[in-house]
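Working notes for the structure below.
And then subunit A:
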Amino acid sequence: MLELIKLLETGLVITNSQSQVLLWNNWMERVTGIKAQEANNRSLAQLFSQPPSPALLDAIEQACNDRLSRRLSHQLHPFLLPLSQPASGQQLHHSILARPMKFAGQSACLLQINDVTNTVRREQHLRDAEALLRFEKEILSLVAHNQPIESVWQALTTGMQKLAPGSEAGLLLLDEHSQYLTNPVTSSHGYLPSQLTVNSQTPAGAAARTGRLQLAEFQNQEQPAFWWCHPLTTSEERLAGVLQLAWPATTQEPTASLTLLERSAQLAAIALQNHQQLLQVRYLAQHDALTGLANRSLLNDRLQDQCVHARQKQQGFALLFIDLDGFKSVNDEYGHDAGDALLIELSRRLQKHLDSRDLVARLGGDELVVLSQQTQTQHQAFALAEQLNDLLSQPFDWQGFHLQAGASIGIALFPDQGDTANKLLTQADNAMYLAKSRGKGQAASCDLSAVVYNEQNSNSEG
Partner candidate 1 sequence: MRNLFSDDEQEAIVELMNLGVGRAASSLSRLVQDEVLLSVPKVEFVQLETAEETFKELLPKALAGVTQAFEGFINGKAALIFPEERSLELVRIVVGNELSASEISELEQDTLAELGNILLNSCLASLANLLKREINTALPEAYSGDYQRMLEVLCDQQDSLIMLVQIDFSLRQRNLQGYLVFIIDLNSATGFHSALQDYLADLLGNDL
Partner candidate 2 sequence: MPQVQRLLLVDDSRVARLTLKKLLQNTGVELEIHEASNADEALQLFSEQTFDRALIDYNMPGRDGIELAHEIQKTQPDLPMILITANIQDAIQEKAAQLNMKFLGKPVDLEQLTQLIKS
């Protein structure tokens, strides 16, 4: 019988009501390093440097005196006895069953100590996996529903902070000039910077420069902290930003597993790539595929906005309707490739010349429209038309050919020629036909209601 007990792969201890050991099996010897002879007749409190849990002592007393069986679970009593794994020295998680029994004629308690370390570890993994799954589901659902990117970032950082308690998560997105990293989320703790330069000597800066994961101690705002900085790249492998997590420097290990953080970075990259694709789709829907200029849809939107804005500010602006002269003959003579190349070149010239706040749109064919905010008087408008005509009529060398066009420009001013997008476009279009009717390379403005022609020679192509 006693031989059998020795073979058991579980802890067996028999004590009396004062928790003095009457039996101590081999498993206990192995796990505690205390031999049975040493353990015998000594109380559990005497055997260990840390005292056993009061719940265990209560259970022993209840078993011996009241003959009650007790189950002491690991979740309710994480530290019943100070046991550790013989090999690693790590805590040995256990649960204990206490049963009343008779031993050598006296009331005693049989303790069965079960090693639940593997169960604890397995269930921790399960919980982690489930937490991660929920987190992924939340982020991916936001992404799939094309929610505003700010709300995705907010959910991502909040989720990371939940997975890694005591840490602060944040993002740094790279600006278009690859100069600054800016946090799109308001920082709640004091750790994370809202902006820094790519060249800054910080873990985030290093991650952005090297494109590699950084895990380092760093002192920011007088608080030493550990930083985990993961670079985020676009689908074209271009660096787009850095995902970061910071926690107090008391421990080098983050409170969430590194795999979990890695997955967060993947989620962030997915969100980022989706966002960029969305921007791309939106761009394509609003721009002309050949020239990259705004299309009619974007022009309409901007024109409407501009009308509202101008009304509020009581400021004028100008709309210039451009029809290229001689474009058809370029197409006829040199082919469509030549025509396309010329359109691209002329578009480039217009964009280069105009203020970045102005908008150039292609309505189709050889019809272009310029929306100019700063142009507020007839005089300014005709001056601009003259510059544009000059620009557009400059020859362009293409595959050894000398391509050239000119422009007829119709002008409409807000609010004199119209105070809505539609009216302004119609008026500018009409003025363009008026200009064209007067010969190529002309600019004109008209007010049909007053039938007053207002024109100026734009110093034609010659």
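How these were chosen: all candidates are chains of the complex that A comes from, given by their letters.
Convention: contacts are C-beta pairs under 8 Å (C-beta built on N, C-alpha and C of every residue); 3 or more make two chains touch, one makes a residue touch a chain; residues count from 1.
The structure displayed is predicted, hence computed values, not measured ones.
Here subunit A is shown alone, and of the candidates 1 or 2 it touches 1 within this complex. Those residues of subunit A whose C-beta lies close enough to touch candidate 1 in the complex are 62, 66-76, 95, 97, 99-100, 116, 119-120, 123, 126-127, 130-131, 134.
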